[in-house]
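Note that this complex is displayed minus one protein chain, with the remaining chains in position.
Chain lettering (A, B and C) follows the sequence in which the chains are written, and residue indices restart at 1 in each chain.
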Amino acid sequence: MFRHDSPEEAAFRSAARTWLEANLPMALRGRTNRPPPAELMPWYRTLSGKGWIAPHWPKEYGGMGATLNEQIIMAEELARVGAPQLPAQGLNHIGPILIEFGTAAQKAKHLPPIIAGEVIWAQGYSEPGAGSDLASLATRATLAGDRFTVQGQKIWTTWGHHSHWMFALVRTDPRAEPRHAGISFLLLDLHSPGVTIRPIRTIAGDDEFSEVFFDNVAVPAENLVGKLNDGWRIANALLGHERLGTSNPQFALIALERIKTMARATGVLADPGFRDRLAAASIGVTALLALFNHAVELTNLQRSLGPDASIIKIYGTELLQSLNDLLLEAAGSDAAMANPVATNFGEVDVSTPFLQVRRATIYGGSSEIQRNIVARRVLNLPQ
Amino acid sequence: MFRHDSPEEAAFRSAARTWLEANLPMALRGRTNRPPPAELMPWYRTLSGKGWIAPHWPKEYGGMGATLNEQIIMAEELARVGAPQLPAQGLNHIGPILIEFGTAAQKAKHLPPIIAGEVIWAQGYSEPGAGSDLASLATRATLAGDRFTVQGQKIWTTWGHHSHWMFALVRTDPRAEPRHAGISFLLLDLHSPGVTIRPIRTIAGDDEFSEVFFDNVAVPAENLVGKLNDGWRIANALLGHERLGTSNPQFALIALERIKTMARATGVLADPGFRDRLAAASIGVTALLALFNHAVELTNLQRSLGPDASIIKIYGTELLQSLNDLLLEAAGSDAAMANPVATNFGEVDVSTPFLQVRRATIYGGSSEIQRNIVARRVLNLPQ
Amino acid sequence: MELHLTSEQTLLRDSAAKFSAAAGPQVARAWRGREPNFAPERLREAGELGWLGMLVPSAADGLGLGLTELALVLEQAGRGLVCEPIGLAAIAAAALAQGRAPHPMLQRAMRGEALVVPAMQESAHGGDPLAPATRAADNGRTPRLTGTKVSVCAGGAAGFLISAAGPDGPALYYVPRDAPGVHVAAAPTVEGRKLATLTLEAAPADIVPPRRSSRSAVEALTDLALVALSAELLGVMQGAQELTFAYLRIRKQFGKPIGSFQALQHKAVDIYIKTETTRSLLYQIAAANDPYRIDPELAVAVKAKASEDALAVTQACIQLHGAIGFTDEHDIGLYLKRAMLLSSLFGNAAAQRRRYAGIAGLAM
Partner (left out) sequence: MELHLTSEQTLLRDSAAKFSAAAGPQVARAWRGREPNFAPERLREAGELGWLGMLVPSAADGLGLGLTELALVLEQAGRGLVCEPIGLAAIAAAALAQGRAPHPMLQRAMRGEALVVPAMQESAHGGDPLAPATRAADNGRTPRLTGTKVSVCAGGAAGFLISAAGPDGPALYYVPRDAPGVHVAAAPTVEGRKLATLTLEAAPADIVPPRRSSRSAVEALTDLALVALSAELLGVMQGAQELTFAYLRIRKQFGKPIGSFQALQHKAVDIYIKTETTRSLLYQIAAANDPYRIDPELAVAVKAKASEDALAVTQACIQLHGAIGFTDEHDIGLYLKRAMLLSSLFGNAAAQRRRYAGIAGLAM
């Protein structure tokens, strides 16, 4: 809508589209919930075999070394074919962090299994007492000799119960002031003795998250990333990218299409009152596309978005919620059906995406926390 | 809609309606801005002559001693005939306060001229540095012998430049803690030497408000209401009534009719998208009527609304703003016309009520302050 | 705000609160996905307490109470996420008690021994409930109904009250579940109960005549259903906000209870305002209307407001809970799911606003 492919980009898009259409199994398309590893990882490995699993990684580490535009084209084409979301903590978080901050040994050990789809990673940041106030985290890692001993608990760990490794923020200096100055960044093997993992079922019926307990878990000192007590900086270094990722307009476009299908099926599309709200929603999606494209342009110019990334997250996730409100409205008295609703235009899942999107304004920094960030760091309002 | 007149009430309503239709001058009906005193006060005195100027005052002070239901009937009938708003600080504020807290001499001196429409009163609470934070007011009244000397400034004084007297909160103990314990309630003759009044023009083009400056103004000690330093309690004693008054659903009903007329005139009433918003607005007005009636019921039972009165103010004034947003929408490209718009259904003033209602969520305690009050005093949320 | 109740009404509410306290989220969770998804003995208990016949005139052995009493009980039912379909059963009993001689099912329905539920809706958006497409053919003796009803809370129902176009216009009929030509196809909701599509092929039915004060039996039951659903939605809002305000007082972040943060306080106040304005609207309507002849403009208005506000409130409550709020383990999500169901039945908020514009004459 706002961006046109260069000839090279168009060729890449066309190749990607053809290949994805031919290779993505039908059973994996258009799923509202993320399929379990047994279903999902073969597809991960298929993409990996093609060399397309990590568009944004440098080629030397098994990535495509793609431009940002190519990465977006890939995301658009994956969305277009209805591809399921892949486990992203390895590809999008610890991968880039190790590439930037890891030792040669850490890179050599951990990067290839991510590319190959052999190791699934989990992120260990949040704790029961440290959600919005992440700096107050209490999981302790005590260094003695050549190993840390980790004691504590992480929560809201995406796919924790399917994961093999975790990168975590742990407290290594309990007396540090400010508190985030006593936090280190550690890699933990989840098969270590003393680790217990409990999946958490969500209101949408999936088990995307888990709790992870550490009871005197031994971690080799070589698993420290960066320097001791420098974990806060490392974890935050690439956050802008994450916010850009969670606000990918593809989710909104899919939601918009789902609304249209449902409204066509129930006949409410003929009501101009509904159409007015659909028009407003569609204009909102157009604005999100513009905002995203604007952010991509600036990122392409190597200008950091800084705290402005927060407004993309706020706008994108709140728009996604209002889209799902409209989906509920379109469904009428089918709004509360647990399973996809059969219509003349195919099955439409109403309640799952509606319930799933509750979490979008909470995790990755709630809308309230994002607004605090913007107020202080962008608008310079007083504390 | 929710309340039905008793036979006596129906008779009163009918008498009021007939008399108002016969006696309210045409030129005063349906005015969006309050007419100036020269136009308005003759009508005030006509009502006074009929004995209907103060429905809620006891008969011994010249009121009607009316029941709450009769007061509401009177308000409804006044609204129905399009009567202008009368100056209310005497009738609704200082009158009831003096009846409750005044000395016999104060009552004898001040109440009859209010009833007669000879003296217009102004309220002197807000100051430039004390708006939301009223307790921080700085206007000083120093008692020496039998008189106070007043030094300072009031602002947002409704009709200050048309008023003869002011009831004011003044600081009589600068060292008191908490600060509101050093405030007294004083009556000031605005014709006293040292008083300067400057009208403030609003964005709606009226001059409802003024600034009042006091430069060593002498005030007899007998003008103190209640005890020294007890002014805060006196000023707050009857606040619930004020909030009920400012959220009188009559304003919302008038706004709703204005929208319908404008929408009919511009043809947008035929658009189901607009009608959907009109339906939502109309349902909102119905809810306000219910909320108001509920509050009246409880007040009739002598149960104080307490801080719950704040939610009527919040809901009523924010609804009134959304109604005026809809009026603007209905007017299309006539939205910004300064003067009433001529239509096939009569003249409709669009911009004046829209601009006037900006102030509704600000004065009398802003929506933000009201929400603070509800959060702490109704929901018992921690400080 | 406090309601102005008689001492009898206060006792009734307290009794309903007790019944409701014995339910609650944990019980609602346990009943999810079962068929029926409630305890038949608890429905009988509600019958013994007189609630199922509360609207039934005393001449027909009911309590002959009004909408205020119905609302008080159903608000508590919503608040405690009660699974027993007390509201549907009570309004069905009221309908069965219409006419000169009450329907033979009335006694069992009032006692909670046989559940009768309305089956009035024909499309996902409600359409015009007063103009059903279901046909009632009168072959001289027994009316026979043909048509389809959707979104019917059929779980455990022994029979249905069905609106259909009869020889004299729209009328209300009773059809036993096991009558020939009745087909019930149910699918699960997020909330734990199932919603069924009812297919009628020349199913034999009894006509249920209107009460003298009603405009029609179909209209009376429709408006009653809207008020009953609104009362339960109010209770859902009430229960959700209680849970949430309590959480705001105890959960700490940044060394302070999160309820001390002004932005969250203001969100809490907005929740409270939605709940209280819905409460005032509901109970003012209840006090001013005969259960058999509710002003349709008001019935539609309160269902529109309650449906919209209950969804908004329960969503906001989840947001205020943070991450715990979107887990199935925490109770707050159950309130959202109950709101999703109740707000959608008999026409969602937008469908009610469409009807409202017509009834209130907004196009003229």
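Just so we're on the same page, a residue touches a chain if its C-beta (ideal position, glycine included) is under 8 Å from a C-beta of that chain, and two chains touch if they have at least 3 such contacts.
What you see is a predicted model, and the numbers here were worked out from it, not measured in a lab.
All shown chains touched by the missing chain in the whole complex, by label: A, B, C. From the set B:Thr32, B:Ser48, B:Gln153 or B:Ser366, the residue in touch with the chain omitted from the display is B:Ser366, counting the whole complex. From the options A:Val150, A:Met166, A:Leu188 or A:Leu291, the residue with contact to the unseen chain in the full assembly is A:Leu291. From the options B:Pro25, B:Gly205 or B:Gly306, the residue with contact to the unseen chain in the full assembly is B:Gly205.
Residues of chain C that touch the chain left out of view are 261-263, 265-266.
Residues 1-4, 260, 269-270, 272, 275-276, 278-280, 282-283, 286-291, 293-295, 297-298, 301, 303, 305, 308, 311, 314-315, 368, 371-372, 374-376, 378-383 are the ones on chain A that touch the missing chain.
Counting over the whole complex, chain B has residues 126, 129, 131-133, 136, 155-156, 200-205, 209, 266-268, 271, 273-274, 321, 325, 328-329, 331-339, 351, 354-355, 358-359, 361-363, 366-368, 371 touching the chain that is not drawn.
Rule of thumb we're sticking to: only the chains that are shown with their structure count from here on.
Put simply, the chain closest to the centre of the protein, by Cα centroids, is C. Each chain gets a centre from the mean of its Cα atoms; for chain A and chain B, those two points are 53 Å apart.
Shown for chain C are the residues that touch two or more other chains, namely 350, 353-354.
Annotation for chain A: residues 271, 273 touch two or more other chains.
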